[in-house]
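Note that one protein chain is taken out, while the other chains of the complex remain in position.
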Amino acid sequence: MLGLSSKDTALLIIVALLALLAPVLLNPFPEASAMAQFNAGYPDLMQRFVIYGIFAIGFNILFGLTGYLSFGHAAFLGVGSYAAVWMFKLLSYNVVPAILLSVVVAGLFSVLIGYISLRRSGIYFSILTLAFAQMSFALAYSVLSNPKFNLTNGETGLQVYTDDPQIFHRAGLPDLPHFFGLSMRSTYTVDMGGWSFDFNAGYYLCAIILLVAFYMSIRIFNSPFGIMLRAIKSNQQRLNYTGLNSRPYTLAAFVISGMYAGLAGGLLAAMDPLAGAERMQWTASGEVVLMTILGGAGTLIGPILGAGFIKYFENIFSKINDNVLHQWFSFMPDGAEDFLVAIVHPFVGKGWHLTLGILFMLVVIFLPGGLVEGGQRIGRFVFRRNNRKGGGLEPDAKAKQPAE
Amino acid sequence: MGILEVKGVGKRFGGLQALGNVNLSVAENTVHAIIGPNGAGKSTLLNCLVGKLIPDTGSVTFQGESVLGRKPHEINQMGISRVFQTPEIFGDLTVFENVMIPCFAKRDGAFRMHAYESVKDEVEIREKARLILDDVNMLEKRDMIAASLSRGDKRRLEMAMCLVQEPKLLLLDEPTAGMARADTNNTIDLLKHIKATRDITMAIIEHDMHVVFSLAERITVLAQGTPLVEDTPENIKGHPKVKEAYLGETQA
Partner (left out) sequence: MDAFILQILNGLDKGSAYALIALGLTLIFGTLGVVNFAHGALFMIGAFCAVFLQRILSLSFLTVDETRTDFLGNPMKVETPYVVDWFGPELGNAIIDWSVPLAILFAIPVMVFVGFVMERGLIKHFYKRPHADQILVTFGLAIVLQEIIKYFYGANPIPTPAPRALAGAFDIGTVIGFDANTIIYPYWRMIYFAFSLIIIGGVFGFLRYTTFGMVVRAGMADRETVGMLGIDIDRRFTLMFGIAAAVAGLAGVMYTPINPPNYHMGMDFLVLSFVVVVVGGMGSLPGAVLAGFLLGILESFASTSWATSALPGINQIIIYLVAIIVLLTRPRGLMGRKGVMEE
């Protein structure tokens, strides 16, 4: 279907079902129960899952396929956000031109940065992208927000004011980002027994864009272009001696991933019409690296899993405080309860980043293939055990590759 | 006039004269071996031919066109393929994908996005890759990850990757280095088979005299950066200068 192999089609359908049913699937616990804190079916959280999923899918096209580790992709996200908010300010709150412009601007910006950075590889490339991103952050944070020329509005962040032109704004349209009149904030809530599900317009816009982005990434993975990119990662020397100049390929991959990042930035602004410089900081770039690695760099589904995983646990972990912990461990004797709370305390709430850092190290050390590889290992383990019990099939020794 | 002409090539690394005034002419459709003891400058010469090094003096022309100052990928596009001492293949990819990549490159050499096409639809290229894998007896291993192949199979795969581009000149840098005797003989047979089935010129840099005398039609002996003798294998065998250069290394 759609030019995909049956395996990839199945993957796409699964992702589509998960994305479209997310408001239900992510709210498995009744509203009133104690477990409701683990629900994730809130519009703004689901939007973040999907938007950062798009960001990570794009990053994976560069890092997962070519092995070029960029530490500056947050710059493109930030540029996309700024471009989108400017569209809101100048034209109207319609999200379509905003998202389109954010992709275009991020694309142009990544051509510039990529053209320079890709003249080096390895660690030099990482440091160059890092330097560019930090420079962009400094530009956005202070340099480009002086009274003479205020492009970014500095520390406050760029937002829409009532005296902005908004030349296409009409009285009937919502005063918030909208899709031809359909407000991104409009939510249809369904109450069923103890459950409550929010179907949010903004989320569904993001989800549909995610599916398109994911579909395109599958196509790229399976295309001759995708194989070239993997060849660059595998052995650049051989590729050169095969008569190919690898630079146009890496640049194309860089720009594609920059446009994905810009798209994510534009969507962030479309959900909440605000753009701040902190989105461009290098810790933000580190976060997308982390999502991709955690999920499984170079795999199709990995980046989405990684983004969802990190954003979910960021949300849950940072909400847990000592009261919640005491509730959890209340079944224990008092001394043990206090002890456990004291042990867990540094890792939750504001300590979420500590957990994140530890997780990151553990994944790089023990599971370089990320969650996808972890899943495969478990799968293989279970599969082998079943085999031994049945005594039937021989375990498949040959590793199968998706593309061939 | 040979297909590859090396004239007066010299290369110096600091105080070391690696190559001094090398003249060499490789005739079309022959197997030309370049031999010499360690440090004779064989690898330096090869690197000058493929654009990895730029010689200080002299000229290198391929079919009348200079190769000097060109990048490796441009030299490849002129019709020169290179086999490395340790096989250089795409280790993370399958054998079949390894062979497809040079096909894509050969299509017109230039950058092509084709990001939305599918590898599965490249019927012509797949057929070409299948044929060449069949030719080197690797077809049944087409779905294996290249890094998991044996040394001999990696060499076969690398050879297939070069041949699928139908090069006019194949440069081989010690193609049997580090191989067991059986693998070496297999490689010799493979090279003979390749030579017999197509119009191709081969330049071999080799240490192993068994390989050299099984394949070569012309031999150039290099010592201390300059060519000592160039002749047919029969004449080289008993040549006193060669014996002297090798100091008893010539068991053949």
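We just call them A and B in the order they show up, numbering each chain from 1.
Just so we're on the same page, contacts are C-beta pairs under 8 Å (C-beta built on N, C-alpha and C of every residue); 3 or more make two chains touch, one makes a residue touch a chain.
Since the structure is predicted, the reported quantities are computational estimates derived from the model, not experimental observations.
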| item | value |
| --- | --- |
| Chains on display which the left-out chain touches in the complete complex | A |
| Given A:190, A:332, A:354 or A:378, the one touching the chain that is not displayed | A:354 |
| Touch with the omitted chain, as defined above, among A:12, A:69 or A:184 | A:69 |
| Sole contact to the chain not displayed, among A:165, A:181, A:194 or A:346 | A:346 |
| Sole contact to the chain not displayed, among A:25, A:90, A:108 or A:127 | A:127 |
| Where the missing chain touches chain A, by residue | 67, 69, 71, 116, 119-124, 126-128, 130-132, 134-135, 138-139, 141-144, 146, 282-283, 286, 289, 293, 346, 351, 353-354, 356-358, 360-361, 364-365, 368 |
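Please note the rule applied: only the chains that are shown with their structure count from here on.
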| item | value |
| --- | --- |
| Chain centre separation (chain A, chain B; CA means) in Å | 46 |
| Residues of chain A that touch chain B when the two form their complex | 3, 5, 219-220, 222-228, 230-231, 233-235, 237-245, 248-249, 252, 256, 398-401, 403-404 |
| Residues of chain B that touch chain A when the two form their complex | 50, 71-73, 76-77, 81-82, 88-94, 96-97, 100-102, 104-106, 109, 111-122, 142-145, 148, 161, 165 |
